[in-house]
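Here's the structure we're looking at; comments come further down.
With one protein chain removed, the remaining protein chains of the complex are shown where they sit.
The chains carry the letters A and B, assigned in the order they are written, with residues numbered from 1 in each.
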Amino acid sequence: MEIAARVGLGERLDAMGKLFAIVLVIIALASAYPIAKHMYVPPEDISTHGHAIDDQLSDTMAEAGFAFLGAQIILAFFVWKFSERKEGAKLKNFPGGAKLMVSVAFIIVGAEVFALGVLGQKAWANVYFTPPRPDALQIQAQAGQFAFYFRYPGADGKFGAIHPDKIDEGNQNFFGLDPANDIEARDDIVSGELTIPVNREVHLLMHAKDVGHSFYVRELRIQQDFVPGLDLSVHFTATKIGRYEIVCTQLCGLGHYNMKAYLSVMAQDDFEKWLKQKASEQ
Amino acid sequence: MSSTTYPSVRAAAAPKVRSAHAEASRSGIWVGICTITMSFMAFLSALYVRQGASADWTHIVLPRILYLNTLALLLSSATLEMSRRALAPVSGSEVDSVAVRKGFAWLSGTLALGLLFVAGQYEAWRQLAAQGLYLATNANSSFYYVLTAMHGLHLLAGIAALLFVMSRLLLVGNRFRHSTFEATTIYWHFMGVLWLFLLLVLRTKL
Partner (left out) sequence: MQEASAQPAHVHAPPEGFIRKHVFSLDHKVIGKQYYALGLLAVCMGMGLSWLMRFHLVWPTTRIPGLELLSKVGAPGGVITPEYYLSLLTMHGTLMVFFVLTNAPFAAFGNYFLPIQIGAEDMAFPRFNMMSFWTTLVAFLVLVLAFVIPDGPPISGWTSYAPLSAVGQDAGPGMGWGMNLWGISIAIFCIGSLLGALNFIATTLDLRAKGMTLMRMPICTWAWFITSCIALLAFAVLLPACILLILDRTAGTSFFIPSGLVVSDRLQPHSGGSPLLWQHLFWFFGHPEVYIAILPSMGIVSHILINSMRKPLLSSKVIIYCMMSIGFLSWMVWGHHMFVSGMNPFSSLLFSFPTLTITIPATIMTLIWLGSLYGANLRINAASLFALGFISMFVSGGVSGFFLAQPSIDIVLHATYFVVGHFHMVMGVASIFGVFAGTYFWYGKMTGRMMNEKLGQLHFWLTFIGTYCIFMPFHYLGLVGNIRRYSSFVNDFMGPLMPLHKFITIAALSTGAAQFIFLFNLIYSHFKGKPASENPWEGTTLEWSIPSPPPWNNFGGKHPVIYHDPYQYGVKGSKGDYIMQDSPEPSAS
């Protein structure tokens, strides 16, 4: 029997099999370690809906961890045990054969799919299938290359129309408002920072000025694309005062990496003070 | 080679009329038809989504020459079928110049009608342009030009195939390859069916 490639390596080959098993187990454990030690986790959740997402993430991590470690260790074990055995070693088949594998896959994965899919849809529904409260604070966000701007409707509670041809960044007219002709635009308040009161639902209307962008606040567990031409919105309630980063997550051009703003969550009184202050600056 | 030490196995096999390559030709053209159909489905789904995306859908009146073009294309399928019938009994071993001439004549008719179709499609474009409807004028006109251009391009490929078959008839007569001709006929008929479907879409959607 001529096996040209095996010539010259001799018994080192079964050492290679065992080495594979050892290296694989080390890799698997090393990979799992940071996860097990919670070294890399999403930041604390400051939203009302985020706990369902976090729970789902933990559940999935547990199942994934089990599947990952299980598969890698079994692979390592079988390679250790069944590689480069003695000449004439008896070949065996795994008891249960393919039928067992198919059944296990259907039952276990099927159950997981069902559980995660069906039970998990609640976390999604919390964000997307519940309409915003009628008394939610309406704020409009505009994403454009490469900044976010936010607009408050002012005392009349209405947003002035956006006129793309009137956009003039040099003169701070980011939204293309026409206060001279649109009454509703006159009291609109524009800010580079998304300032909101704590524990109050916010309904964020999303407008894209030029290309696709996205709105992501990690702590808020909210991520939603801005799509040019589409009136999209998200709603959320922040439960903790503080300053959080808003980042653009949809590739929008050369300044994409630098496109960010801040979500500033304040106490209700502070928010009203801030709003008054901002209104006077417009 | 182990297989050649057992000639009795091969000798016992029953002969079949069609060679493997003729089969492959046929499979190939149907596979090609699948892929072309899929690409037109993609264009049509784009049309459907685009129509729903915006309220700027303005109805186009289709140039009436389109119906004449359609007639030409359908007739060309008929002439092609006549050609196929004339050439079907022609075998590679026997010279049959009458059948070859007949087949060639019907093919020329098919070619002429196909070219007439293309000319007519171009005329339809000119008529639309005269109305001020160009590629980028509005969403409907964009799809009109794109769909008819794509069909036209594929039809030109069919015309090239017709020319090829005709040249083979001229050069080698009865020894022309039937499988290539058959693939061409299947493709040509598909172009007709595709056009009918597109015409329906243009009429109802644009």
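By our rule, a contact is a pair of C-beta atoms (placed from the backbone, for glycine too) under 8 Å apart; a residue touches a chain by one contact, two chains touch by 3 or more.
Note that the structure is predicted; figures quoted are calculated from it, not measured.
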{"item": "Option touching the unshown chain, where A:L116, A:V198 or A:I241 are the choices", "value": "A:L116"}
{"item": "Residue, one of A:Q138, A:T195, A:S214 or A:S264, that touches the chain absent here", "value": "A:S214"}
{"item": "Those residues of chain A which, in the complete complex, touch the missing chain", "value": "1-9, 13-14, 16-17, 20, 23-24, 27, 31, 34-35, 39-43, 52-53, 56-57, 60-61, 63-64, 67-68, 71-72, 74-75, 78-79, 82-85, 89-94, 97-98, 100-102, 104-106, 108-110, 112-113, 116-117, 120-121, 123-124, 127-129, 144-145, 162, 164-165, 167, 169, 176, 209-212, 214, 216, 218, 221-230, 232, 245, 247, 249-258, 260"}
{"item": "Touch residues of chain B, complete complex, unshown partner", "value": "1-4, 6, 9-10, 13-21, 23-25, 27-28, 31-32, 34-36, 38-39, 41-43, 45-46, 49-50, 53-54, 56, 135-136, 138-139, 142, 146, 150"}
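The definition used in the following text is that only the chains that are shown with their structure count from here on.
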{"item": "Separation of mean Cα positions, chain B and chain A [Å, integer]", "value": "49"}
